[in-house]
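Below is one structure, written out as structure tokens; comments come after it.
Every protein chain of the complex appears in place save one, which is left out.
Every chain is named by a letter (A and B) in the order it is written, and numbering of its residues begins at 1.
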Amino acid sequence: MERRRILLCAGTGCISSGSLAVKEALLNELEKRGIADQFEIVTSGCHGFCEQGPIVIVHPEDIFYCRVQAEDVPELVEEYLVNGRVVDRLLFKDPISGEAVKNHMEIGFYAKQSRRVLHNCGVIDPENVDEYLAQGGYEGLKNALQMSPVEVIEEVKKSGLRGRGGAGFPTGLKWEFTYKAQGDKKYVVCNADEGDPGAFMDRSVLEGDPHAVIEGMLIAAYAIGADEGYVYVRAEYPLAIKRLRLAIEAANRLGYLGKNIMGTDFSFQLKIKEGAGAFVCGEETALLASIEGERGMPRPRPPFPANSGLWGKPTCLNNVETFANIPLIFRIGVEEYTKVGTERSKGTKIFALTGKINNTGLAEVPMGITMREIIFDIGGGIKGGKKFKAVQIGGPSGGCLPEEQLDLPVDYDSLTAAGAMMGSGGLVIMDEETCMVDLARFFLTFTQKESCGKCTPCREGTKRMLEILERITQGNGEDGDLEMLEELATTIKDSSLCGLGQTAPNPVLSTLRYFREEYEEHIYEKKCRAGVCTNLVSYFILPDKCVGCTVCARNCPVNAISGERKAPHEIDQSVCIKCGVCYEKCKFDAIILK
Amino acid sequence: MTKVNITINGQQLEVDASMTILEAAESAGIEIPTFCHDPELTRVGACRICVVEVAGARNLPAACTTPVSEGMVIETESERVIKARRVNLQLIWANHPQDCLTCEKTGSCKLQDYSYRYNVTGSPYQGEAKVFELDNTNPFFFRDLNKCIYCGKCVRKCFEVNGAGAIEFMYRGFNSKVTTAFDVPLEESSCVMCGMCVDVCPVGALTPLQGLHNNRPWEVEKVLTTCPYCGCGCTYYLHVKNDKIVGLTPNFEGPLKGHMCVKGRFGWDFVDSPDRLKTPLIKKDGEFVEATWDEALDLVASKFKEVRAQYGPDAIAGLSSARTTNEENYLFQKLLRSLGTNNVDHCARL
Partner (left out) sequence: MTNTINEVEDAKAIFVIGSNTTENHPVIGYRIKRAVKKGAKLIVADPRRIELCDYADVFLQLKPGTNIALLNAMAHVILKEGLADEEFIKARTENFDALKATVEKYTPEYAEKITGVPAENIIRAARIYAEAETASILYTMGVTQHTTGTDNVLSIANLALLTGNIGKPFSGVNPLRGQNNVQGACDMGALPDVFTGYQSVTDEKARAKFTQAWGVELSGTPGLTVTEMFSAAENRDIRAMYIMGENPYLSDPDSSHVRYCMEQLEFLVVQDLFLTETAKYADVVLPAVSWAEKEGTFVNTERRVQKVNQALKPRGKAKADWQIINEIGKRLGFGWNYRCAEDIFTEIAALTPSYAGINYERLGVTGINWPCPTEDHPGTPILHVGKFSRGLGRFSAVEHQDPAEKPDEDFPFLLTTGRVLYHYHTGTMTRRSKGLRKVLNEELMEINPHDAKALKLQESDLVKVSSRRGEVKSKVRITDRVPRGVVFMTFHFKETAANLLTSSHSCPTAKIPELKVTAVRVEKA
């Protein structure tokens, strides 16, 4: 008898919202009813829709239940698994229409996606290599091993694959450089030091489909002539490390790693190096220094790692998502692979959607899709029906795009031209309540904290830029500050040692480019239109709306509000600390921000 | 050696392909400012003061780390380059004490030199500045980390040349500082006080105690000589002012590349030890009494003559010295041998 397959998401997001307890309850319930043998419960990797977790999908019908808790399990079993009646209340509700959606692919979040790299994530049990093999795992490697290394590199070049870590360097070209570099020893290194705030693409891939990364690295190693590799993964990803470790063990056991792989002369051993949490270690030279046991600080390029990388040996360094693309290319072939994407940006890109958006989570989209489609179709639009203001793309190294840039096709070159960058794939969506100056300050706080301190412009310059931004957001901005910011930004971009410094001013420059008037309001009018910069806003009570309920006065922590019962109240501006409690508590919209 | 053709500031050059832009420029007599570069240390490209403009490059690459390539067109003093250098100098200034009037480094400070060269008279950037306590716990030099510009030459010299690895960068970003493991005092670290860090510091962060307040670079005469301690034969320049030694600069052009140890670098002050012998002494009735040179020398000559006449030349013996010069050893053995004896030796065996 064919058993029904229940997929239970066990990515980091769903685990933290309780999916393991759901699994436990499910097992118990099925056991209790004596029907356990009719079901196969599979803990899978991430579905990307973490906001809706824990996610339970029942096959073959592909019914998608979300936010399932352990206490929902008896009902789910009784109603659906036994009696076949769909439990409506556990279905996904479309944020715009409010209608319940039964099937996975009918959900807007998934409908416009093109899940090719993530095709195994949420589908297979990542801790079971057999499931990977059943989905065509290691077939790409098998195909590659039948080619010569030069042919493999040629295929990658033809695929048009570009580095998914941010800069978009053609992967095939990088491999070719490493292949041609002289060296008695070569390395393949996978950059899994994902550090952009809010980004978790690489983690999801490692958690959901670790063998894909291993397979990609194997093909790279074969192509460039390496026999040893490292995955540099941040220690804050314990689940990814665990699954990767299990996958490496399994691959070693099955002869996909180790000596004479698949009966060829090709040998490759793979090690995991855990990073210690420095953002700059995502920069390739700092990452290599860290593997070598040195302080994680960038080194000058050239020499590029392709010529002199790990321990001075030629090293092919790509990120997780890039490697995860490789098996796909060799499994389905270049022709099929290149059907997706644009002329100069082939394939798909995974984005992490966060911020003021309805559907937060991970989405894999074809290159060339518009930002508008990502935000409004996949992301379900802005939360609370508010107005879209901007999207920050590429994390702290990237830039923001305003409403008028939303129809821009998402590919490497268009984004760069617009003053943003593809980056590793973080998308932070901002609504009208976001202050763009404060946003720039936020990102600069991050880069300034993560500056390693090696080079002058980044160490000293980001600090001064941050101080100016702080000054502006605190209402102490002065005439000339913007020019100073621009001068600093130019020099930091021009003269910093590594990518961190060279891109650190981007959030400031792009917000200045698109939202200069907000900066000017802060400086000259001492006004924050979004009402975020507390020094620049005041709370006022509208007498015609105030009914004198006294809720605000009772909740004010500093007793700044006075007024007779049933009479309009008033805020003493000299006492008010702008905490916003009154604003939140007022049921009559009588309190405003100015 | 493969050669490449490049253009620097409009000047066409054929240079070794293995050169950096900095080396190529130097070979053409074009000076590019540097803080963190030292020819014998790893190239780190940290200070960024040497950035230049290369046609076609997105950023301004550092001259000290970027290799030349065929057809490269380089501008070392373009408007964009000067702007970047000025801003970087202003950034350093904003986080650096402004006490040049009394700073020991005045006159030999690179920050001062380049600020002068690029007309940086102060910093428009106001804000937090680092505050470190002055460390004068060791007897040879003091550390004023407030003046540190993070070029890291001390760190590399200590690790790459000395091998002690006593100091490293600690903390990150704006909070970085160069210090010992666990931030213990230098004497408790693996530091061997060779002073090589002091001699490469481009600013006033590391200052020898010898000659303090008495050692303006333009006041001293520098005399090249050879160290009087072990047999390594390190050479250096003694700084002399008013007939006193007030400091020392290693001979970086010498065969040992200016490497030093604690004795050679700091142990020269015995010269003016108060108990130096300043006049000949003759022992009379068991006590030394001061004598003139003529009295002493006449006595020595007459005694040698007397002994030789009475007991033969081999009753005289001389111990020459491994401390004195060749000329003196030569003359010493010539003296003994001229007296008719080969009884001459020195402490080579000890």
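Criterion: contacts are C-beta pairs under 8 Å (C-beta built on N, C-alpha and C of every residue); 3 or more make two chains touch, one makes a residue touch a chain.
Just so it is clear, the model here is predicted, and its values are computed rather than measured.
Student: Could you list, sorted by label, every displayed chain in contact with the chain left out?
Tutor: Hidden chain, whole complex, touched shown chains: B.
Student: Among B:A17, B:A55, B:V184 or B:A315, single out the residue that touches the unshown chain.
Tutor: For the chain that is not drawn, the touching residue is B:A315.
Student: For the chain left out of this view, which of B:H96, B:R172 or B:H259 touches it?
Tutor: B:H259
Student: Going by the touch rule given at the top, which residues of subunit B touch the chain that is not shown?
Tutor: Within subunit B, the residues touching the omitted chain are 139-140, 160-163, 187, 192-194, 209-210, 221, 223-235, 238, 240, 243-245, 251, 253-256, 259-263, 266-273, 275-283, 288, 291, 293, 296-301, 303-305, 307, 310-311, 313-350.
The rule is simple: only the chains that are shown with their structure count from here on.
Student: For subunit B, which residues count as touching subunit A in their complex?
Tutor: Going by the criterion above, the answer is residues 43-49, 51, 59-60, 62, 65-67, 80, 83-84, 87-88, 91-92, 94-95, 124-128, 149-150, 152, 168-169, 171-176.
Student: Would you pull the subunit A residues touching subunit B in the complex into a rising list?
Tutor: 278, 295, 297, 299-300, 302, 448-457, 459-464, 467, 484, 487-488, 490-491, 493-497, 502
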